[in-house]
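Here we show just some of the chains, and they stay where they sit in the whole.
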Amino acid sequence: MNDKGILLHVSGADAAGVEAGIRAAQNAGACLPNVRIDLVVQGPCVAFLRAGSVLEAELAALPEQAGQGRHVHVLACGNSMRSAGMEADDLCRDVSMVPAAVAHLAVRQFDGWAYVRV
Amino acid sequence: MNDKGILLHVSGADAAGVEAGIRAAQNAGACLPNVRIDLVVQGPCVAFLRAGSVLEAELAALPEQAGQGRHVHVLACGNSMRSAGMEADDLCRDVSMVPAAVAHLAVRQFDGWAYVRV
């Protein structure tokens, strides 16, 4: 597994954005099997990371689809979750929270990660 | 103060984009207090950087809200200003102009800055 990784940044209110992020993670995982992937979800669309969401099955399947090993992480922005009235316990299994999407996106890039806005 | 910084890139026509950029700068400044922040505004929404804009008070408060010291810079794209019929004198106090947003965003990244599209 490479040290470097890819940040896939989803923002906005729609499920379509999160679905595009999932497809981008699948495509990236297929082409670059040894690169880590963080799918960072910000804005009102964090609601689609809630347990029981219509996207739960797709999110659960993502780490294995994306390549060998479980190297895709789905991360919800804590600021966006607070705005949406969500807590860490509300998230799908295998989805984690970061305090602020923008800070996570910056720190990873300082470590050499690539960034793609979905 | 760190050498590295964060580029927050706002584009489009709406005040909502500039407001989202201001919030992103506040969040980034809260999490990463020693990192410089450039809020780069491109497209028709540069009009909201005009002196007297509805966002003038928020823009003026930004550098101090974002952390100790005045390390947030709000930068208007000169190409976008020309399209909007604006000159440097039209900008809010503390807002500066760069000749071309895309060139500023590239040169900063060559220096190690992180990029986030708001």
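Letters are used for the chains, namely A and B, taken in the order the chains are written, and counting of residues starts over at 1 for each.
Following the convention adopted for this analysis, a contact is a pair of C-beta atoms (placed from the backbone, for glycine too) under 8 Å apart; a residue touches a chain by one contact, two chains touch by 3 or more.
This is a predicted model, so every value here is computed, not measured.
All together, the complex described by this structure holds 3 copies of its single chain type, of which 2 are visible.
Everything that follows uses one rule, which is that only the chains that are shown with their structure count from here on.
We define each chain's centre as the mean of its Cα atoms; on that basis subunit A and subunit B are separated by 26 Å. Within the complex formed with subunit A, the subunit B residues making contact are 4, 6, 8, 24, 27-28, 30-32, 35, 112, 114-118. The part of subunit A that touches subunit B in the complex is made up of residues 9, 11, 79, 99-100, 102-103, 105-107, 109-110, 115, 117.
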